[in-house]
Every structure is written in C-alpha cells, then in structure tokens.
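One structure follows; several queries about it will come next.
Right, chain A next:
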Amino acid sequence: MKIGLFIPCYIDAFYPNAGIATLELLEKLGQDVDYPLDQTCCGQPMANSGCNSDAAAAEALFVRNFAKYDAIVMPSGSCTHHVRDNFDAIPQTAEVQHVRKNTFELVEFLHDILKVEDFPWAEFPHKVGLHNSCGTLRALRTASMSELGEPFFSKPMDLLSKVKGISFATPKRPDECCGFGGTFSVTEEAVSARMGLDKVRDHHQAGAEYIVSADTSCMMHQQGCAERGGVPIRFIHIAEILNGARS
Partner candidate 1 sequence: MKVKPVNHAKAAEAFLEDAPHLTFHDERLWDMRQKRDQQMHLLPEWQELRSRASAIKEHTLANLPEYLEQFEANAKKNGIHVHWAADGAEHNRIVGEILEKHGAKSLIKSKSMVTEECDMRAYLEPRGVVVTETDLGERIQQLDGQMPSHIVVPAVHKLVPDVARIFAKNYNTDPNDDSPQSLAESQRMAARPVILTADAGMTGGNFLVAETGTFVVCTNEGNADLSATVPNLHIATLGIERIVPRMADMGVFVRLLSRSALGSPITQYTTHFRGPQKGGEMHIVLVDNGRSARLGMEEFWTSLKCIRCGACMNTCPVYRRSGGLSYGAVYSGPIGAIIDPTFNERKYSTLPFASTMNGSCTNVCPVKINIHEQLYKWRRVLAEHHELPFVKREIMHMAGKLMGQPTLYRTAINGTEVALSSLPRFVLYNWLNPWGKHRELPHPVKQTFHSWYKKNRLKGKEESKGGKA
Partner candidate 2 sequence: MSSRDTILATLRANRPDPAAHELPPVAVLGDMDAGKARFEDALQLLGGQILLPQEGDTLASAIARRFPDAKIICSAVPDFEGTIRLEDVASPQQAAATDVLVVRSPFGISEMGSIFLSEAQLNSLNSAAHLTQHIVVILSEKNLTANMHTAYVERPEFHTAHYGVLMTGPSATADIQGVLIRGAQGVRSLSVWWE
C-alpha cells in the first residue's frame, strides 16, 4: 500500500512536530509514505465559508497530488471530513471519487485499516484529557456521541490505552465543541474564545496535565485561550504520543 501524506497548512506552518510524528509513526509501522511537495490545502476554509467555488482550485490540486496513492492519510479530522463528505467544488470524476473514498484521518487509519495492536516505543507518564474534535466525533464517528446514548467506544482512546504510563482525566462536558470552528474563531471571536477557555478549564479541573487531540486546529485555538486565560495545561497531538514523545 502506497500512502500519500497530507499535512494541513496550519500544521505545516505552526505545528510541524505533529506532522513529523505522523510521518515517523507511519514509517515505524512499516508503511511506504510519500509527502507530495506541491500540496497546499484541502479546500475546507473556502467551502465552510460558503464560498464553495473558491475551493475548486485547492480541491483540483489536492486530487492531482494524491490520486496516485492507495491511501491518503492526514493528522486532521476536519480536513478528512471535508474531503470525504463535502469535496464537491470540482466534477466528481473517478479520480476524485478514488481520493475521497481513500482519505483517512490518522486515528481511524491506525485503528481501522492498519489495526495497530501495540506501540512498544510509546510511553507517556502523564494524565491527559482527550479532546475529540467535532469533525472526528460527529462526522468521522471515531468515538461514541453522548447525544445518542450509544454504547461507549473511542478509537483514539483505544490507541492511547496501548501507551505505557498514560492515564486519563474525565472532563464534565467531553463532547462540547471547543469553539474553534474555522473562520468562526475570528468572525465570532468573543464566543469562540469563551468556548475555548471553558473547554481548557474543564480539562484542567478534571486534572489533565495535557490535552491530547487528533486535531491541531482545535488545539491551536485552545492553547491560545489557555495561555491568555492563565490555565496551566499543555497540548500534544495524538501522533506525537503514539510516536513515543515523553512530554
């Protein structure tokens, strides 16, 4: 299986360690991974703003970059959600459909496709609060949703449970959106920042030293809120923990 790695723009620019960890982890798991250098964006920011036709160039480029791979993997739930569920600014050719069908968020790829049983190199002796982005939770369905009363399951929790020394804090409102919401974070900055502050406080009060998530965009926002609000909590992408980061 040939894997194409997509690194979203904000990870590329602000959180390269999450991207590096994703690549190294896939390599440790014996995967053949390419990072096409001409990649930019999946088109989500434009599409989510309603400007779907403005997403066409990004989507077309995405397909040019990734059509040749068996699987496209990305450390981002919301980008995966866009490609899988909303990627329709361009004609739906066979190539486009191939890309949409074979795009995976990292956690679901590890959990459902590779079915990884063990991360022998991983040890994280800290109490963490898991943040599921709304994209992973309610669109990709990588965990059970409290509103539906379905039996508990959590793919990210399954993976993290295989890490030595890790323990989990239980926030009061685990499924509550953190308020990032893409451009919402600036067009509705006051509500967004308040949601973010409430979110990091909830994790902090539950005893979490770290917030861990498969979505860096949520954490970028939460980190900004925590630092401004003086909430002493750290942030780490799930790929970094699974790849063996100790702190």
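Here, a residue touches a chain if its C-beta (ideal position, glycine included) is under 8 Å from a C-beta of that chain, and two chains touch if they have at least 3 such contacts; residues count from 1.
The candidates came about this way: all candidates are chains of the complex that A comes from, given by their letters.
Just so it is clear, the structure is predicted and the values come from calculations on it, not from any experiment.
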Just give the number of the candidate touching chain A here, out of 1 or 2, all from the same complex. 1
Contact footprint of candidate 1 on chain A as seen in their complex: 7, 9-16, 19-20, 23, 35, 37-41, 43, 45-46, 48-58, 60-61, 86, 134, 137-139, 145-149, 173, 175-177, 179-198, 220-221, 223-225, 227-228
